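A protein chain is absent from this complex, but the other protein chains hold their places.
Let's look at subunit A:
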Amino acid sequence: MAVLSLKNVGYTYEKTTKPIFQGLNADFERGKVYCIVGRSGAGKTSLLSLLAGLDTCTEGAILYEGEDLRRLDRDDYRAGKIGVVFQSYNLLLNKTALENIELSMAISGVSHKNNRSCALALLESVGIDEETAGRRVLGLSGGEQQRVGIARALSHDPNLLLADEPSGNLDRETERDVMKILTNLAHVQDKCVIIVTHSQKITRCADEIWGLNKGGGLVYMGKGGEAG
């Protein structure tokens, strides 16, 4: 069963009449990495916002495990069901990396015997050591912030991970590390990973590539490495 399904999804910005996209249909399953590619302005980030429950589609429906997102409490959906990795990280800047993870766990209602140890282990798994974890986010490099962003997205162990240009601001080596983490999540931990990207390198790691056309629909473009 698909974790997330799009049924004739369309979206029109407020105060405009022309839809940015319409008639999107797709199913996203666990254990796979999906890449959504498209030109600038095609609506990739808007689509990701809809999938993340940060916005609602103006046409059609998005189903999470068969249930319409509009019927779900979208705060609970964001807090507990999905993890989002933003292009510009969107971390709380006045907090440490560790506090960001702990707060995310608290909002999601995740309760471990020792939340702090779990958060540190999670950060460790994305390559953030304890010393770095205790530093304020503002003092971290872009790559470190992105890793913290991934750790935060995973803090409540969601089935679905959404990532918006996760390597957009990173150097090659870090980009490779980040992609390794994301593919591991899908292939080892059986999660559904949907990535919105421009990067050719990232699409090579994808199990499925979908193209988004401006004003049009979502087109299956093949497996990673096949798409041109």
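Here is the rule we go by: contacts are C-beta pairs under 8 Å (C-beta built on N, C-alpha and C of every residue); 3 or more make two chains touch, one makes a residue touch a chain; residues count from 1.
What we mean here is this: contacts and distances are computed from a predicted model.
Within the choices "Dihydroorotate dehydrogenase electron transfer subunit", "histidine kinase", "ABC transport system permease protein" or "Protease HtpX homolog", the name that UniProt assigns to the complex's undisplayed chain is "ABC transport system permease protein". Touching the missing chain, out of A:5, A:87, A:145 or A:167, is residue A:87. Interface note for the absent chain: among A:27, A:55 or A:207, the touching residue is A:55.
For subunit A, the residues in touch with the chain missing from this view are 49, 52, 54-55, 75-80, 84, 86-88, 90-95, 99, 103-104, 106-108, 152.
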